[in-house]
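A single protein chain has been omitted from the complex, and every remaining protein chain is retained in its original position.
Read from first to last, the chains carry the letters A, B and C; within each, the first residue is number 1.
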Amino acid sequence: MADLLYRPRHSLVAQSSKSEEMSQPFNGDGFGVGWYAPEIDSYPCVMKAAVPAWSNTNAKSLSTKIRSGLVFAHIRGASPGMAVQQTNCHPFSFGPFLFMHNGSIDHFARLRRRLQQGLSDRAFESIEGTTDSEHAFAVFLDLVGDPAAPHTPEALRTALVATIARLADLARGIDASASLYLNFAVTDGVSTVVSRFAAGANAAASLHYSAGSRYVVDGEDGDMLETDAPTFGAVMVASEPLTRRPEDWKTVPENHTLTIDSGLRIGLDPIAL
Amino acid sequence: MADLLYRPRHSLVAQSSKSEEMSQPFNGDGFGVGWYAPEIDSYPCVMKAAVPAWSNTNAKSLSTKIRSGLVFAHIRGASPGMAVQQTNCHPFSFGPFLFMHNGSIDHFARLRRRLQQGLSDRAFESIEGTTDSEHAFAVFLDLVGDPAAPHTPEALRTALVATIARLADLARGIDASASLYLNFAVTDGVSTVVSRFAAGANAAASLHYSAGSRYVVDGEDGDMLETDAPTFGAVMVASEPLTRRPEDWKTVPENHTLTIDSGLRIGLDPIAL
Amino acid sequence: MADLLYRPRHSLVAQSSKSEEMSQPFNGDGFGVGWYAPEIDSYPCVMKAAVPAWSNTNAKSLSTKIRSGLVFAHIRGASPGMAVQQTNCHPFSFGPFLFMHNGSIDHFARLRRRLQQGLSDRAFESIEGTTDSEHAFAVFLDLVGDPAAPHTPEALRTALVATIARLADLARGIDASASLYLNFAVTDGVSTVVSRFAAGANAAASLHYSAGSRYVVDGEDGDMLETDAPTFGAVMVASEPLTRRPEDWKTVPENHTLTIDSGLRIGLDPIAL
Partner (left out) sequence: MADLLYRPRHSLVAQSSKSEEMSQPFNGDGFGVGWYAPEIDSYPCVMKAAVPAWSNTNAKSLSTKIRSGLVFAHIRGASPGMAVQQTNCHPFSFGPFLFMHNGSIDHFARLRRRLQQGLSDRAFESIEGTTDSEHAFAVFLDLVGDPAAPHTPEALRTALVATIARLADLARGIDASASLYLNFAVTDGVSTVVSRFAAGANAAASLHYSAGSRYVVDGEDGDMLETDAPTFGAVMVASEPLTRRPEDWKTVPENHTLTIDSGLRIGLDPIAL
């Protein structure tokens, strides 16, 4: 985990104070990480704190000891008016799922009630904080069905796209030109689906991915090793590249999802609402 | 403020680690204080933190400098499952109102949705945390009417009793024998109403009051000075007595409100649902 | 880790709010845990937070995923005047060592300078907080020698006893009848030494141990399974018993150390200053 979060020059935690592609250069309102230990059970372990990533000594110590085949991590820059508290930090978890979000939803304060009215009791009661992001996760939970059943990558993707459609409907019900920035990542511990989506005037937030035989960190530099094999040994998705070589990374096209299955096969599909 | 919170042997902060009448002897899940500065405006000032009162050095420093004619203070022992975070600390505020709660509501997780559906948008959107207490305050806000208008003590009391009735209805709709412990305190900065209420099997949580010409702290002892005058110069209401002499205090009868008006006249009235 | 910290009725975290043998019934000023992952490296992983153990959701999640052959955990009740902050939480770590303390040292504010003057630069600069406990660890670090070299259990014990002697000397230099309560635990990740020591008028703080073939948790009950073998498979040391059967536990005699070597052989030795 330290190879992703701390060791390289462009690690996620380095990005927390020197972001190059975000609208503001720092994200100091919280830090969270979730990962799986399938040798123990199928539920993720989650650590979150409403302190800047750069001063989180617990996460730094822990990252040197955790090895996992599937890690989610998130640095938060709170939207104005959203409380800086642990329950508002990402990733959110429920059953086997982890979920995180980079973006925002116009008019969330006004559409929240209508969104909540459409939720099942279980999804409604899963909400502990106040963010648009966690509410989007609750919508997803209702759309994906029984958390205890296995899910195909396609089922995860279908539920995530339907979540985006539902949120877009709600926002446009209030304002036809509402802006939504919905870069989501969701996993059930087996497959992962990531979206890059924007509605309204502006471009979607950045989203990149890198795939290769292996990700290695040498000194302060992270590298994705190339592969000729038809399958990958390592896949990373990030708002900003983590490795030193720009050519390691490709951009997820706007209004597309990226799906990664249990064999690390990746697929890009347009989001058709 | 230090004369209430810190200086006497039985101060509120001393009670936070050595409560004598509560079901558990300590309340370490948060601390909040609210007060008014009418020479500046009619809105309360609120400081809250999700740390134990006994280690809150900011509150200790501040208390030595704040003099106010009307102070609310609350030490929190979180109900199981309720997040320990600042937005869940009392007192809650909206417009000129402060509100706090000692108690709990059976089946809150299940009745929360129905409660929220009955709220106005303004009251719904005022909710920042997840406690039953803050939801009760939202019910009160809808019942008390325009926060910008002046309120008589009777109007505050009527709205508080109606809040209790509404909560009891909601809980009994789920379970006819549901327990509710609703010791509330509310003020608009002018008058204050406090309730001692329980429904279901057990006795209400403790509630005491003390009135006299003046409250003075001498060394480690707080005393309420007696008066023969028809009106009082100081009134205190607390879950546990703050002064050294038990005879300074009277008990609020169960299922009664205590009303304190702008002239510090006090009235006890039964809660008839 | 959850079998020690959370699952049983008398888990360490349950003890944080319902201690039965401590001078105060709760310890809400911090929580820390340290453990080893020898398959990765010889340094401990440490997580500490200045929040009550009972509301630390990160530790609860993490504990379900961490399995380790050697775990230290500590719930803190701060001595008066000692800041409630992460750097004052136990266990303290340096190189391969973990160290924690239950107790206090009379006149620490006055003896701190003299203690610091006797430290090496390395030990002095290792101190991040302000507790007597961390200063005791700094004394130990100088007495135990090169942290990178292997240490026999006897070498750890000798250094811990010398630390106690040095602290007793310093306190008695100020006041011949000074009280010291020095229940320490130290490990290098291989062997562990624990002390139960008091000087001055009163009895030492409680300290118990339990050894058997295996520690198992069944529902809400923890049990130490007996063994006839000459060696043990599990050893626990705690200020209060963690399992349901009192007969699982023996008391460490006052002014003794308990040493546990890499083969889980245990030895009790008097502390001769």
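Definition applied: a residue touches a chain if its C-beta (ideal position, glycine included) is under 8 Å from a C-beta of that chain, and two chains touch if they have at least 3 such contacts.
Only a predicted model underlies this, so the values are computations on that prediction, with no experimental measurement involved.
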Quiz item: Which residue among A:D29, A:D106, A:D132 or A:D248 touches the omitted chain?
Solution: A:D29
Quiz item: Which is it among B:A49, B:A198 or B:V216 that touches the chain not included here?
Solution: B:A49
Practice problem: Return the single residue from A:V33, A:V51 or A:A136 that touches the missing chain. | Solution: A:V51
Quiz item: For chain C, which residues reach the chain that was dropped from this view?
Solution: 83, 85-87, 109-110, 112-113, 116-117, 121, 124-125, 128, 130
Quiz item: Which residues does chain B use to touch the chain missing from this display?
Solution: 37, 40-41, 43, 45-49, 57-58, 61-62, 64-65, 67, 86
Quiz item: Can you name the residues of chain A that touch the chain not displayed here?
Solution: 17, 24-26, 28-29, 50-52, 55, 57, 78, 83-84
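Basically, only the chains that are shown with their structure count from here on.
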Quiz prompt | Chains linked by the largest number of contacting C-beta pairs | solution = A-C
Practice problem: Give, as an integer number of Å, the spacing between the C-alpha centres of chain C and chain B. | Solution: 41
Self-check item: Contacts with two or more other chains, residues of chain B listed in rising order
Solution: 83
